[in-house]
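Omission of a single protein chain aside, the complex is shown with its protein chains in their original locations.
For subunit A:
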Amino acid sequence: MPTIKCAPIPVTVIGGFLGTGKTTYLNRLIQGGLRPDALIIVNDFGDINIDAALIEYRDDNVMQLSNGCICCTLGGTLAEQLAEALRIRTEPGAIIIEASGVANPARIADIARVSRRLHLAEVVCIIDGSRAQQHAADPLVGDAWRDQVKAADTLRVNRLAPHGTREFEQWLRQFNPHALIQYETEGTPADASLQPPISPSPPGPISHHAAPHGHWHTFSLSGQEKIDKARLATLLEAYQDVLFRAKGFMLVEPSGDIELLQFSGGRLHWQPALHAPKETRLVFIGLSGERFSAFEQAVRLLLKDSL
């Protein structure tokens, strides 16, 4: 049985929705310099902006950094993971937990409140100001969003136009009247003086087709028209934010050869097709909305122009 020797370990919980910037915030904390014996528990190492040269050791769930920090991915329940981490590792000097995008930070904070080896330092909730109202009203996740906001000591709002803060704050206060609210407006992080500049983190493994809420729209083209590869490529690249997949056969200008087109994860690939029908048959799949409609129009125009 463990005996209690030293002061309880401070625990910080970072909550907030998928895509609101939790990891960016965490990266900023790491780059700002954490105490070397900190234990960081994250959803996925892939999102954390750690210099590969700093990684000293890594297995399935744990990454040891040469500056002392230990990172740990979430697997099983957090309570299990935490209990295990405290059992098998040297006692960390601080614990920072990046909650899952739908976790209720209050439940995680309870762990620190209950355990005599831990002490709850802060619950931070990151809020995407541009999408907060949409998140709050979302039938699938609105309740989780409200719980996150309610549980926080500090609400850090980003992606909000500087002039919109007063109204936004009024609206936000109805969910949590007591928390400290910090703003991070375009280009000027609230605590810019305290933190080093951040390089954009590389896209995580799933971000390249992480669609925001909405539905897929698909359209197809077929016919005998030839298409200019370069112009189509420019269009695909310009609209890759709403375009998830394009594929099919096309007659290429000016040779008239048939080529197989594959566009996936922002990458475009062409290859000669041998056993294909001598006509253009293309399918485009993307996120329905005005922008995708504009893309569709542009592609159809391109096809007409090619005639």
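Basically, a contact is a pair of C-beta atoms (placed from the backbone, for glycine too) under 8 Å apart; a residue touches a chain by one contact, two chains touch by 3 or more; residues count from 1.
Just so we're on the same page, contacts and distances are computed from a predicted model.
Look at the chain that isn't drawn here: its UniProt entry, checked against "Peptidoglycan D,D-transpeptidase MrdA", "Aspartate carbamoyltransferase", "Sugar ABC transporter permease" or "Amidohydrolase", names it "Amidohydrolase". When you scan A:R35, A:R113, A:R173 or A:R300 for touch with the missing chain, the hit is A:R113. Check A:V141, A:V157 or A:V252 against the missing chain and you find that the one touching it is A:V141.
Counting the whole complex, the residues of subunit A in touch with the unshown chain are 1-2, 4, 17-19, 44-46, 60-61, 73-80, 82-84, 86-87, 100-102, 104, 106-108, 110-111, 113-117, 140-141, 143-144, 204-206, 209-213, 216, 218, 244-245, 285.
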